[in-house]
Structure formats: structure tokens, C-alpha cells
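The excerpt is restricted to a subset of chains, each kept in its original location.
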């Protein structure tokens, strides 16, 4: 579903990853690992199409990626249901009850999203993935602030998504309890060099 | 509650009686002024509304002080309930003044000190109400608006003084004070006093009513929250 | 798209009176002007049309950073950018929501403030018309400015600095419509130009906004 070949990623003026090759097939979950500052967030943002790659290719069907980053993307003034309904509308979906079921949000349905704890907000933000209807999930540390029970809930939501023929690429530092997930360590691809060593060198000569 | 509930109908009745009576008296049973003609009759709405417009702010100040010092919940709600009432009185004062100004001074609006100060008072009401509306937690809102009311009062007083300094205007001086010679003629004064007292009673009854509504609204939201909890 | 519009309107209402606040600010500016320049009616009458347009412009300006800032901070903007909604559409919708909560109410309430500033009687109609025709451009330009500065966390000043020069033509023609209208001169040309600016901005700027948004998001 997603095919990445010899991708080079930069953040600011510094290249942080090189030669990344990664294949994601339907029904597969890949856990992205790497120490702090390795470039996981950078990689995911590039795959989601938010940042441009330095070089290399990313092949996937257009409009097939659902991205979720460090921030929750929640409107604190709206209720949980309003938040989710909005995203469902944007992605042309109707049904938000599966999302409510998956993350046990029924009790919080009419709570203003600002009046929730960190973990509750996170659950709402994950529930959004289910209303995108998109096959490839690119998640950046999705389980931050979640307790054990909710991490398990998240894991089974991912499993269900895989069973439906979806795929997931998940950056995380903790163990998610996804039994047959492939681990992809980006440590070997790390590099630190300046992107443009001297962009105006030829101008000096000219 | 039951006390205010018992008092309320009587105050309301009295207020309505005095306002209606005073207005009818003033409108139909007083002579036209020799200079101002029939327009003088606006006075029966204008002056009481203007008095109550500024009076309400002082009542809010007092209620805010009580809240800050004693944390008496009802006083916070009373201040909240009074603000829209005061705002409307102020608006009526401004509006009737403008309508009166058109024939008297030839313009709808004039940057006269009293008018200007009144307009600023109106802005204070707006800000105060906007702050109440903006804060969700009622206790937080009460605290913030109380401080705003205290600070606002100081600045409103300074502004009043500043404006006097800035422009000496066209507006009438005090014409109902007890000690000056040139009071309005008694024919005008009696119905005017009736209207002023009537507006005062109207203010009391509106604030009582709104405070009761606020209390009930708070109880209702508490009960709804309780329901949701269960 | 309708969903986004509704959400934005709902948010600005929830946030304590989307409509009310722009109006209140407009009111205050119009009230402060006489304090600055003195209460003489004749003087006020002469400057009133321009001052009202300036006030509307400043009221618009103050609410600009709300257009994208909140969505940026909570991460919604990234999510919108990866959604099926094209960013051009997002930009148009945001302009529309901004106009509905500021430009439209400003235009409707302007005559009242005209009274305070002793606007000549013939000017009232033209004031409303010029604001109705001109403020969409203010919203569209403002959206572009907000898109340019999104995520730069430097208060509203940089934004104002970028946007104000772009507002000059609208201000110029807008206040010309009012002052010409008030003094009984022809208003056709400035009004046509004002409308042209609005239509042009609405047609072109969403693309510019979307492209700078994309740059700022990466």
C-alpha cells in the first residue's frame, strides 16, 4: 500500500535520515522505533505529505493516509460529539458510533472537550482516525498519556483496522501489545549533515 | 426565595402602577413647556432611566464588594443579574436623550460631557457582560467580574472628571436638587418624581426577578449535571 | 466545507460572542476618535466617513489572527491539510466565516455609529453599501495575511504590518464612496473599483493563502 524508496529527510537545514526503504502492505502494522530526535516525526510528516522529502520516492494511493501527530487537534469549546462529527463531515463519513465504541467515549459524548483529562483528549483524537475512513494510519506516539486499559483499546482498534485491510505505521517508545507488528528501527538510517553545504558557491565564481 | 417571591408581585404591581401613572400624568396632564413644547415630556422617561442607569452600576459595585469580601454567592448573581438591566436603562437614557437632542440641539448626538460619560458607562456594561459570558466556571467569572467592576469604577470616575475637563457641554445641570432656586416647576416635578420612584421600583423588581432566574438557572444546571453523573 | 463554516461560526459564537465583540470594538474606536481629535461637530462631520472606515478596518484587523492561529496551535490545521478538503477551500471558508462574524455585522451597525460622528445624512446609505461591498476584500486579504504569519507567535503586529498596506486601496475607495455620497457627488467609479477589489481578492487570494499555508505547515 505504501512504498518508500531511498528517502532522505531533512528538518530545518539538517538532513536527519537517509536511504530509508520501507514497504507497508495491507493488513500490516509497522512500529517505528528510534531514540529521541532520530527523525520519526520528520519521517511521518513527510509520508503524510505535510513536508517535502529531500529525495527519494513515496508511492501510495492519493488520499489514503490518515495522520495523527503530537498535538490532539481538538476544539476545546466543542463537545466530543461535535468534534468527531466535524471530522466525519470533512472526510465524507457519516457514522461516528463505531469510533465512540472503539474508544469508549459514550459517557463523554456531550462533555466539552476542554473539560477532559489528557488521556481522555488523546482518546478523542484517536477516535478521529476511525471517521477518516482512510486505509493507511500514520501515527506519531499515539499512546501518550493513555493508561494500560486504553493502550489495549488502542491496540485492538489497530488490529480491527488491519483486519479490515488497512495498514498502520506507528512511531512509539513503549510496547503497544500489537502481537505481529513489524518493528522498523530507524537508527541505522540516521545521519546529521547540512542539506545545502554551500548553495552560493558557484555564484562566487560566476 | 419565598420572601423575595412574596414581595415580588407587590413591587411589580407598584412599579407598574407608578411608572404608568407617572407617565400618563406627565404626558397628558401637564402643560407643554413654553420653550420646548411637547418634547419636554421625554423628561419623564429620560431622567429616571438616566438615574437608574448610573445607579445600577453602584449597586453592582456594592454587590461585587460583598462577593469579594464575604463570598456571598447570591450577591455575585445579583451583580450579574443587574448588569443587563443597567445596560438597558443606560440605553434608554441614551436613546431618549438622542431623540430629545434632535429638536433641542439640532443634532442627535453631541459630545457633551454628561452624554459622553454615559456612553462610556454603557461600554463598561458591555465589557462587564462580555466577561461574564466569556467565562464558563461561575465562580471564576464572579471573581474576575468583581475585580473588573472595582477597577472599572475607579476609571469611570476618573473618566467622568476628565471629560468635564475636556468639554463644557450643552446638557442641563441638576434641575431637581433640593437647594437650588431654579428647580423645574412643580407641575413638572411631581409626575417626574413619581416616574423616578417608579423606575427605581421597576429596577428592584427586575433585579429580583433576574436574580431569582439566575439562581434557578444555576440550580437547573446543577441538577442536569447531577442527572448526567448518575 | 459547509461543515467547516458551521464549525467556525459555532466556535466564534461559543468563544463569547463572535459577532458582539467586533461590533463592540468598532463602537469603541468610533467613540475614542472624538476624544482624540476633540468634540467640535463640524470637524467630526468632515472626517466621519473616513474614520468609520478606519474603525471597521481596525476591527477586522484585530480578529485576523484568530482565523488560523487556534487551528494551528491545537494541530487541527495539519489535520485539515491532510484531509480531502483542498486548502484553497479551507481558505475561502475561513474568509467567509470571518466576514460573517465581522464585516457583515459591522456594515449593519455602522449607521448607528455614523450618528455619533455626525455623519452627514446622505452618507448613511453609502456607508452601509460601501462596507458591504468592501469588507469581503478585507476578510480575504486578512486570511492571506493570517496564512502568511501562521505559527510565527509574534502577536498581531507582524500580521497587521503585512496586511495594512494591502488594505490601503479598499480604505481609499471605501471612504471615497462615503465622502462623495455624503457630499452628493458621484460614487459610481470608486464603488465599482471597490467591488472590483473585493471580487479580485476573493478570486485570487485563496490560492495564494493555500500556497503559503502549505509552506508554513512543512
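Here the chain labels run A, B and C in written order, and each chain numbers its own residues starting at 1.
Everything below uses one rule, namely that a contact is a pair of C-beta atoms (placed from the backbone, for glycine too) under 8 Å apart; a residue touches a chain by one contact, two chains touch by 3 or more.
Keep in mind that what you see is a predicted model, and the values were worked out from it rather than measured.
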Problem - Chain composition of the complete assembly in this structure file - result: A x2, B x1, C x2
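Just so it is clear, only the chains that are shown with their structure count from here on.
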Practice task
Calculate how many whole Å lie between the centre of subunit B and the centre of subunit C, each centre taken as the average of the chain's C-alpha atoms.
Solution key: 34
Handout entry: subunit A and subunit B: spacing of chain centres that average the CA atoms, whole Å
Key = 57
Exercise for the section: Quick one: which residues in subunit C touch 2 or more of the other chains? Expected result: 15
Completion exercise
Among subunit B residues, those touching two or more other chains are none
Handout entry: subunit B - residues contacting subunit C, complex
Key = 98, 107-112, 116, 119-120, 123, 126-127, 130, 133-134, 166-167
Fill in the blank from the handout: The answer for subunit A against subunit C in the complex is residues 45, 48-52, 63, 65-78, 82, 86-87, 89-92, 128, 132
Problem - Complex contact set, residues of subunit C against subunit A - result: 2-4, 7, 10-11, 14-15, 70, 73-76, 78-85, 217-218
